[in-house]
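Of the protein chains in this complex, one is absent; all others appear in place.
Moving on to subunit A:
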Amino acid sequence: MTRRVMLTSSLLVLVAVVLVPFYWLVVGSTHRSAEVFGTPPPLLPGAHLLDNLATLESTVGFSRVVLNSTLIATLYTVLAGLVCTMAGYGFAKFDFRGREPLFGLLMLGLIVPSQVTLVPLFKMMLALEWLNTYQAIVLPNLALPFGIFLMRQSMSALPDELLSAGRVDGCGELRLFWRVVVPPMRPALAALAIYLFLYQWNDFVWPLIALRTRDAYTIPLAIASLQGANETDYGAILAGTAVAAIPMALLFLLLQRHFVSGLLAGAVKE
């Protein structure tokens, strides 16, 4: 009984500590820059969220930035979801020559640091005149090794009888994919979609290199660019950070079952 209370209360305290940054992010984003660093620091929400958002709009064109982030992440999620699901299916449910070496090659992408490709990709985008475009951000990571791995794992649980029954019925391969394979994969697809959206929404290094004008910026670029200006506006930075983080936190709370299974799927299976 007492051990139960002690364990539960100490973990609740720890969770509270972990959640303080979220709470304070909301608080800080509603205060002016000067108040953010007041003594004592603000502990309750203030009234200046709209002022901070207006500052963001005038300094970095924030509405355009949010639109960029949303479109890029959505486009990426749809396309990468398709590419990874198709590949996962191909690798899980067909026996074909070169399957293992090709899959191994893709999984190499999990180990080779993405930073290796930064300079060549920059030169490639420069030559294609794709800098500051959506495709420069969306295309290079469509074949995401983790996504392919995840879908292969999920697809391998699909009973082969289902596929052979479809084939006996004369169903073509593409039709089989859409009508028979994809529908029962919905939970895995939800997890994949969440993972992909989050990945692209938060991505920083490559956009930092490929998006060089302000109207092409995504949210992380915009809020990072506010730092180190002569008079850094911390209220505005916090408001922008809140726009980057809070929707994802809410999405997480809404879809947490899929979230957790999505982020774990690759990790726990051996």
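Everything that follows uses one rule, which is that a contact is a pair of C-beta atoms (placed from the backbone, for glycine too) under 8 Å apart; a residue touches a chain by one contact, two chains touch by 3 or more; residues count from 1.
Keep this in mind: contacts and distances are computed from a predicted model.
Undergrad: For the chain that's not shown, choose its UniProt protein name out of "Sugar ABC transporter permease", "ABC-type multidrug transport system, ATPase component", "Tetratricopeptide repeat protein" or "Acyl-CoA dehydrogenase family protein".
TA: So the chain that does not appear here would be "Sugar ABC transporter permease", according to UniProt.
Undergrad: Taking the full complex into account, find the residue in A:54, A:75 or A:248 that is in contact with the omitted chain.
TA: A:248
Undergrad: From the listed residues A:12, A:67 or A:157, report the one that touches the chain absent from this view.
TA: Result: among the candidates, A:12 touches the missing chain.
Undergrad: Please identify, in ascending order, the residues of subunit A that touch the omitted chain?
TA: 3-4, 7-8, 11-12, 14-15, 18-19, 21-22, 24-25, 28, 36-41, 82-84, 86-87, 89-91, 94-96, 99, 102, 105-106, 109-124, 139-143, 145, 148, 167-175, 177, 198, 201-202, 204-205, 208-209, 220, 223-224, 227-228, 234, 237-238, 241, 244-245, 248-249, 251-253, 256, 259-260, 263-264, 267-268, 270
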